[in-house]
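Only one protein chain is missing from this complex, and each of the others stays in its spot.
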Amino acid sequence: MMESEVSVLVGGPAGAGISSAGQVVAQLLGRLGYRVHMYLDYPSRIKGGHNFAVIRGSGGQPGAIREKMDFLLALNQETVGLHRHNLAADGVIVYDAGEVKNTSGIAVAIREILAEEDAPAVMGNSAILGAFARAAGIGWNLFEDVLRLSIPKAVALNLAVARRAYDAAEEHERVPVLDRPVFPVFSGNEAIGIGLIEGELANYFSYPMSPTSNIMHFLAGLQEEAKIRVFQPESEIAVVLMALGCAYSGTRAAVGTSGGGYCLMTEAISLAGVAELPLMIVLGQRTGPSTGLATYTAQGDLYFALNGGHGEFPRLVAAPGDAEEARAWAVAGMDLSWKFQVPAILLADKVVCEGMFSLDPDKILKRRQETPSAESNSPYHRYALTGSGISPLRFPPVKGEVIRVNSHVHDTDGITTEDPELTRAMAEKRWKKERILEGEIEEMDPVNILGARESSTALLCWGSSKWACHEAGEKNGLRVVQPVVLSPFPEKGFARAMDGIDRIITVETNETGQLSRFIREFGYHPDDTILKYDGRPFTVEELDTRVKEAVS
Amino acid sequence: MMESEVSVLVGGPAGAGISSAGQVVAQLLGRLGYRVHMYLDYPSRIKGGHNFAVIRGSGGQPGAIREKMDFLLALNQETVGLHRHNLAADGVIVYDAGEVKNTSGIAVAIREILAEEDAPAVMGNSAILGAFARAAGIGWNLFEDVLRLSIPKAVALNLAVARRAYDAAEEHERVPVLDRPVFPVFSGNEAIGIGLIEGELANYFSYPMSPTSNIMHFLAGLQEEAKIRVFQPESEIAVVLMALGCAYSGTRAAVGTSGGGYCLMTEAISLAGVAELPLMIVLGQRTGPSTGLATYTAQGDLYFALNGGHGEFPRLVAAPGDAEEARAWAVAGMDLSWKFQVPAILLADKVVCEGMFSLDPDKILKRRQETPSAESNSPYHRYALTGSGISPLRFPPVKGEVIRVNSHVHDTDGITTEDPELTRAMAEKRWKKERILEGEIEEMDPVNILGARESSTALLCWGSSKWACHEAGEKNGLRVVQPVVLSPFPEKGFARAMDGIDRIITVETNETGQLSRFIREFGYHPDDTILKYDGRPFTVEELDTRVKEAVS
Amino acid sequence: MKGEDLYSHAQVTWCPGCGNFGVRYALREALLELDRDGIPVENVVIVTGIGQHGKMFDFMNINGFYGLHGRTIPIAAGIHIANPDLRVICIAGDGDCYAEGLEHLVFGAKRNLDITVLVHDNRVYGLTTGQYTPTSPFRFRGRSTPDGSREHPFNPLELVLTSGATFIGRGYSRRQEQLKDLIREAVLHRGFSFIDILQICVTYNDMTEYYNSHIYDWDQDDLGDFEAACRKAREWDYDTEAPIGLGLMYRSGKETFEELCPVPEQLKPGERAALVRKIMDERR
Partner (left out) sequence: MKGEDLYSHAQVTWCPGCGNFGVRYALREALLELDRDGIPVENVVIVTGIGQHGKMFDFMNINGFYGLHGRTIPIAAGIHIANPDLRVICIAGDGDCYAEGLEHLVFGAKRNLDITVLVHDNRVYGLTTGQYTPTSPFRFRGRSTPDGSREHPFNPLELVLTSGATFIGRGYSRRQEQLKDLIREAVLHRGFSFIDILQICVTYNDMTEYYNSHIYDWDQDDLGDFEAACRKAREWDYDTEAPIGLGLMYRSGKETFEELCPVPEQLKPGERAALVRKIMDERR
């Protein structure tokens, strides 16, 4: 085991609870003081096949996985077959003795344990977890505590199964406890859900689609407590238009989807643009084009996020690189979208959405609330041409006032016009808002600097490549620059982050180097591009190798 | 009247046949040897209000209108009120004496003429045309000939009405006959329709939307003769998917829409991308965002055309600047889309679509037919990994072969895969095709050089700004560079066209300077940007002034 | 309040003689009556599609959302779900609501959303200059079908009845009094109210004479009888010659979507912070 580093892989068929098992491991490592990241790899099927989760704990924040595992938890033969080469020299395989043949390590007699406890097959994962806890030298009490929290149903039986396996296994190598505050571990989707709630969500609309369906599931489970409503309409078109209806009525809504659903939303995004309606969209990218690889990742929709919808209008696009950022920008997206009456897109991807991350509960951006406009409100003009471009928002019913929003070019009252002067004036009003929005963004740390800050070579990345880049940057002495906000592009913050840089290498999981092309608009010309487009994120080692090739 | 230049404005209420009247004028000027352009300005209503058409004849090709009119044909008071300042010093107003008050010029007693001929009110435009013909010194025979061709119904009565007005009017100034071959005059939409037919269209699908509805209307009228089918399904989603169904069956289809409909098509564009299905989309831009100004123009969707649809895949995007180019690239779009099995977008706008232009019937690009692949066809692999990236196309039924197209990542037989190597290989296959497509494009004159070629300052434009730029370029000694193809971007052709340029001024009818941003990706950094975003195209004089400001 | 107050200052751009004038008048009169009956006009929101019908947005002086072609219903749903005190009326077109956005109509009815949908069924795409729609008669000659369309119309009343609507009627733009009553009742009805309005398009599809000679008023005795409603709905299929019933066709009571999903009172900032803290603490 490396210092302050532990990696665990859990593998088994779909339906065997690999994701839950992974989450328990993640939670366990979290409780030991590690910062945790989990990557889940699964094909688009419900039962059978091969799923695996890689959980990495580290003293620093891990947001990418390593290739070498200290523990390989195998519920099926494939896990060993496919991942044996991932086992670290001093690593150990903990395996289901009934399923996995020809291997050495810690055998768990799952079949027998389940039979003795009269437990169903799906509890096999509790057995393997018990064995792992013992192998990793984790005390029973802590383990029990975590298992209780993670497994809501049939707790006693799961614990009994786990205990048998725990007792039967031997310790392999104790995972050292780190003396650091314990951070909670969340998936990006959960973190987004939390952020939306903090951003005063009232209604969440969604049509199921990987990798964002779990935002809906998470929020649906919180409806009572959070006093929100979650509704799944007939299509993404209905989803987004219901959200716009809510905005008109004055309550905050958000929606979540992936590329295919986003396509169907673009017409409404354009409507939000001209009608100046707040709209919050979580766009979780996956491998495209089209249905592509439904459960794998990509950063293929940057330009589409920036340009989806016809005509031109300001929008907020923020691409978080982990759950903490996802939460922070979910809140900010809600607030800014309302304050500036623009669509906001939280551009995540499968790794951020479905991956798990430790997060600092206190790391949250300063709220950007609506500032009540000083300008006169009566008679009410929905599209009053104010100095800021932001018109005061009011919602029906208002006695004596008529409140109109309009998809056509309109006058200050929202009535349709075809007048060229008004057409120009309304366009300029919208871009005025954008300049002010950009100003606020610049105050919100919209560009991260990571890696070796002093370097004059930049690894430039966005979204989920953040942490792999950070590690490659630290290792190779390169500065890492990650714009979190892509629109309006924080040119000043970016310039500051790029200060002194004479060589740029971009890192993206896409085919055409979208960020690399995009920053040319702002006068930055990357020298090299490291791309990956097979649906999988960069591992730490892989990116390190690619970066070394690039800088050599 | 300027030499080899004549401008005519016809104005009246919607429903009075202003567009037809304008077309007759355009046709007349065409027969006199002029190259013609007509711009039609109308609000989104069927009857009443104010419509006007400006027809310009010129010795060179006009693709933009001038501000000064030699003839102002007024069927209502607004025409005079709104456009009197557009009358040239030596121009004349030809007006409906019953409708227009307080003006001087050639009064036409339309009401009386119609009464005497017992003709319906809508034939008022024939009367004003007759008076115009006489005022412009156009012989009756030529006029009768043109009117017969243009007005399909009640020819005799229209002619009788026109004749009365012709006889009652006096000659104002003879429009000189130019000694040049007579070119036919078409709207861009008609030219596109012709190009699609030449490109072997079998089925045209569309859902009505300005400014491309007239492609559907034009083709619908030609169904019998051209042996095509035109069908209007329930929505743009159905439209585009029916076209993809046809592609799978092996017959060519095309669709037409504007921004709002294009939004709904993006999901299918992405499908065409990964499934490698040919698809031809005519995207006629209008003023956005959203419903915007439904009958006015803009160049606001360049980035959306380039990036609509999730994930990354090659596509052809060509933006014609007039009807001749629209026809040529409609044919090329059909051919290239089939040859390369990629979506093709013909990116026009209201000015190109609904404007009229003289065109040279013989100006057509060399056909780019499918070249039958030399590679073996049996057993058939729909996605065979060939050297060119282009897989041989076959269509069901083929005895003994199974033909599969798939929206997921797939193997060479089209069967779904989640394999990382295949994912990468298929992506690379698609980009291989793009490189070859780019090579072909480079041979097709994809970048126009106009204006003063020797200049080291470039006016850079695309689409409908072409001819206004050309004139401003000639007048101010500036080179005009107009990339017709935007994707794959013809870098070589563009570099040649920009050779020796040390200053770049972009000209676009949009808010954010999309071309100006786009070419930065290729290392060109515009110094100035001339934008217009009020729904109206640049007039010759207006652009001239703006260019002078920019270069001064 | 006077009728004139409900018209805006915007210039009306419908063709002279257009049936939309009649619909506008009926809507205005219905709103005046509703206002008198305790539904103040500021509580009413119209959501319009794109088409000639949609221009109602500009010509009325009431709250409005001028939306997208085909999408009035999901917008209205969002408005109403967020604030059930509002009375939301969709002003839709036949192209709009029966073609582009048909699915929303079925789902609105299925959910028994508590909104009102008025379809200006001129049986043609008016604003885009005269193409056939899902209710145009077979062989309709429009600009996309110069030789006649190849589709028989569907019957919107039958469709919404099947889908679960609880208030269904048919109006006619030249029967403004009846239409006014229908609209008023529709707004008052708790549940999905649907009125197909035979709206004359003088320019592209002038059916005035045909309608005038075929219409009659449905009797109103058996409004809750589903079978009777089926019979009424099927009497005329929008295609073949038959008497055309007008008025309310069906009315029934059923829990609305909004009743099933009541609006929770939002958390106060402190409560929200406490909830987030709790969620965080459960994960460490």
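Read from first to last, the chains carry the letters A, B and C; within each, the first residue is number 1.
The criterion applied here is as follows: a residue touches a chain if its C-beta (ideal position, glycine included) is under 8 Å from a C-beta of that chain, and two chains touch if they have at least 3 such contacts.
Given the structure is predicted, the values throughout are model-derived calculations rather than measurements.
Novice: Quick check: which displayed chains does the absent chain contact?
Specialist: Touch partners of the hidden chain, whole complex considered, are A, B, C.
Novice: Looking at A:Ala220, A:Ile364, A:Leu385 or A:Leu531, which residue reaches the missing chain?
Specialist: A:Ala220
Novice: Of B:Tyr39, B:Phe52, B:Tyr95 or B:Phe186, which residue touches the hidden chain?
Specialist: Once the missing chain is taken into account, the touching residue is B:Phe186.
Novice: With the missing chain put back, one of B:Pro396, B:Gly477 or B:Gly500 would touch it. Which one?
Specialist: Within the whole complex, the residue contacting the unshown chain is B:Pro396.
Novice: What residue numbers in chain C mark contact with the hidden partner chain?
Specialist: Interface residues of chain C facing the absent chain: 101-103, 106-107, 110-111, 134, 150-152, 154-155, 158-159, 162-164, 230, 257, 260-261.
Novice: Applying the definition given at the start, please give the residues of chain A touching the unseen chain.
Specialist: Missing-chain contacts on chain A: residues 15, 43-49, 206-210, 213, 216-217, 220-221, 223-224, 230-232, 234-235, 260, 290-291, 294.
Novice: Tell me which stretches of chain B touch the chain missing from the display.
Specialist: Residues 27, 30-31, 149, 182-186, 194, 197-198, 200, 202-203, 205, 222-223, 225-229, 231, 233-235, 237-239, 241-251, 253, 267-268, 271, 275, 361, 395-408, 414-416 of chain B touch the chain absent from view.
In the analysis below, only the chains that are shown with their structure count from here on.
Novice: Determine the centre-to-centre distance between chain A and chain B, using the mean Cα coordinates as centres, and give it in whole Å.
Specialist: Chain centres of chain A and chain B, defined by C-alpha means, are spaced 43 Å apart.
Novice: Averaging only over C-alpha atoms, locate the centres of chain B and chain C and give their separation in whole Å.
Specialist: Centre-to-centre distance between chain B and chain C: 37 Å.
Novice: Quick check: how many Å separate the C-alpha centres of chain A and chain C?
Specialist: That gives a centre separation of 40 Å.
Novice: Quick check on chain C: which residues sit in contact with 2+ other chains?
Specialist: If we look for residues of chain C contacting two or more partner chains, we find 50, 66, 68.
Novice: What parts of chain A, by residue number, touch at least two of the other chains?
Specialist: 267, 271, 275, 407-408
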